[in-house]
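Right, one structure below, let's go through it.
Only a single protein chain was left out; the remaining protein chains are all shown in position.
In this document, chain identifiers A and B correspond to the written order of the chains, with residue numbering beginning at 1 in each.
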Amino acid sequence: MVTVALPETIETAFDVQGLNIFYGAKQAINDIDLSIKKHEITALIGPSGCGKSTFLRSINRMNDDVPGFRAEGLIQYDDINLLTDNIDTVALRKEIGMVFQNPNPFPKSIAKNITQPLKEHGIRSKRKLTEQVETNLRRVGLWDEVRDRLDTSAYSLSGGQQQRLCIARALCIHPEVLLLDEPASALDPIATAKIEDLLLHLKDHYTIILVTHNLQQAARVADSTAFFYQGEVVEHTDTEQFFSNPKEKRSEDYISGRFG
Amino acid sequence: METNLRASERLVRKSRKLSLKNPERNGKIVVYTAAFLTVVATLAVTVFLAQRGLQSFYMSDINPLEFFTSTNWNPSGDNPTYGALIFIFGSLAVTLASAVIVAPLGIGAAIFMTEIAPSWGKKVLQPVIEILVGIPSVIYGYIGLTVLVPFIREQVGGSGYSLMAGIVVVSVMILPTVTTLSADALNRLPNGLRSSSYALGATRWQTIRRVLLPAAIPGLLTAVILGMARAIGEALAIQMVIGNTELLPGSLLDPTATMTTIITLNMGHTTFGSAENNVLWTLGLILLAISYLLVMAVRFLGARRKI
C-alpha cells in the first residue's frame, strides 16, 4: 500500500487557473479557476453539458484524441502544468486513474482484470500478481463476494460489482488521484451506497474528483463541491456550506431544482 | 520509490529513445506499411495493365476506333482485324440484363427479410443467402452447364449455349449479393421512419413505397451496382455456358462471348507480345477502368447517403 508522503506544505493537488477548453469553434470551458485539495473528495456538479466531464477528462488528457479539442491555461500539478505538450500521457494516466460512467471491465476473468494492468506495468512475479488480486479486490470490498470464482468472466458480475472491479483495476497500479465520471449513475441505490462508502474509505489515500449528477451524492460524500454552469465554475466551496448556504443565486436555484 | 521524484521528473516525456525496441513506433511502421501496400498494389495493377493494354494501339497498330466499334474479330486471318465490340457488347448485355432481372427480385426479397418477416429473415434467410454469396462461381457455371444448357436446348431451342444461359447463370450468382446488400441498406434506416409512418395510419406497403424505398435508394442502388461489378467481372461461370463464339448474338438464344471469356480462353494460347495477346490486355484494362467507374459511383452514392 502506498500512502505517498509528499511534503506536508503542499495541500493542493491541482491548481487550475485561466483554463479554456474548445471543441473546434465551440468553447466548452470558459476561463475557470479551481483549486483541488489533496486527500479530499471534490464533487463537480452541474447540468448536462456544463463542462464538468470535459474538465475531468482534460486532467488525465483523455480528450487529446478528440478531433478539434484544444485546451489553454494552467492545470498545475505538483511542479508542472498538465496541459503542456511534453507530458508523458502514459505515465500521467498511470498516476491519475479514471473510472467511467458505465462499468467497462475487460472481457476477461475477474482476476485477469487486475493482473493485466499490473503485467502491462512490468510486474511479472506470479506470487505478487496473485497477492495483488486479493489486496485490490479487498480494498473495494469485492473479495468476499468473488473469491471462489476469480476465473469466471467479469461480465458474470452485477453492474455494481463490475464498477467496483473497475475501481480495483484503477487502484492496482497505485495512482495518486482517482477521477470518477458519474461512477454510480448506471447503478441501483444499494450498489450506489456501496460505491459511496468505498469512496469515503479511499479518500485517506487518494485525491478523488467525482463528477456527479446526483446532488445528494455530492452532499453525502464530498468534502468540497464545485458547481459548473455553462462552462464556468459558479461556486466552489465546502460541501456543507454549499448546500446549506450557497453564496451565488444560480447555485441556490440549481440546488432547489429550479433548473438543470 | 519514484514517488519521491517531483512531477516534472515523473511525468515529462524523456527524450525519444532511438532504440529499435520501441513497440509504439514499430507497430505504427507496420500498420502504415500495410496501408501503403494497398496503394502500391492498386497502382501496380493500374500501371502494369495500362502499360500492356495500351500496347495494342501503339505497338500493334490497332486502330482504337476500330477496336471499340467494329465487330470484325479475325486475329488469325491473313489480314487480321481486331474489332472487340462483340465482347464489349456481350459483357454489357450480360451485366445489364442480369441487373434488370435481379434488382426487383433482390430488393423484393430484402424487403421481405427486413420488413415483413424480420425475425425469420434474420435467423434463416440472412445466413442462407450469405452462404450462397460464398459459393464458388465454377459451381454456378457447372450447374448452368449441366442443367440450364440442356434445358434451354430442349425446351426453348438452339444449342443451349447462349447469351440467355449466361444471363441466367450470372443472375443467380449475383442475386444473393444484391439481396444481402439491399437488406443491409434497409436495416440501416432509422426505426423512427417506420414508426412515424405507421403512426400516421399508413399500411405496410404504403410505408415501404412512400417512406422506406425513397430513403433507402442510394443504398439499394449501391447494392445493384456492386452486383453489376460482380457480373461484369465474372469469367468462368459465363465461359462455361455462353458458347464462346466470336459473333454478335442475333437473339437471346445465340451463343456469343464476353470480355472475360475471351481472356480466359485465349490468354493461354496466344504468344506474349503478339497483337492477339495485346488485345486481351486491352480488354483487361477496360475491365479495370469499369471497376474504377463503379467504385466511384458507389462512393458518390455513399456520400449522398449521409445527407
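Note that a residue touches a chain if its C-beta (ideal position, glycine included) is under 8 Å from a C-beta of that chain, and two chains touch if they have at least 3 such contacts.
In this section, contacts and distances are computed from a predicted model.
Student: What name does the UniProt record list for the absent chain among "Phosphate transport system permease protein PstA", "YdbS-like PH domain-containing protein", "Electron transfer flavoprotein subunit alpha" or "Winged helix-turn-helix domain-containing protein"?
Tutor: "Phosphate transport system permease protein PstA"
Student: Give me the visible chains that the unshown chain touches, in label order.
Tutor: A, B
Student: For the chain not shown, which residue from B:I86, B:I111 or B:V279 touches it across the whole complex?
Tutor: Reading the full complex, the residue touching the unseen chain is B:I111.
Student: Contact with the hidden chain only, please: which subunit A residues?
Tutor: Those residues of subunit A that touch the unshown chain are 60, 62, 67, 90-95, 97-98, 100, 102, 104-108, 116-117, 120-121, 152-153, 155-156, 166, 169-170, 173.
Student: Footprint of the hidden chain on subunit B, which residues?
Tutor: Touch set of subunit B with respect to the missing chain: 23-24, 27-28, 30-35, 37-39, 41-42, 44-45, 48-49, 52, 104-105, 108-109, 111-113, 115-117, 121, 125, 127-132, 134-143, 145-147, 172, 175-176, 179, 203-206, 208-209, 226, 229, 232-236, 239-240, 260, 263-264, 267-268, 272, 280-281, 284, 287-288, 291-292, 294-295, 298-299.
Quick note on the criterion: only the chains that are shown with their structure count from here on.
Student: Just the number, please: Cα centre separation of subunit A and subunit B in whole Å.
Tutor: Once rounded, the distance between the two centres reads 51 Å.
Student: Along subunit B, where are the residues that touch subunit A in the complex?
Tutor: The contact residues of subunit B facing subunit A are 1, 3, 6-8, 10-14.
Student: Would you mind writing out the residues of subunit A in touch with subunit B in their complex?
Tutor: Of all residues in subunit A, those touching subunit B are 2, 4, 6, 77-80, 82, 86-88, 91-92, 95, 176.
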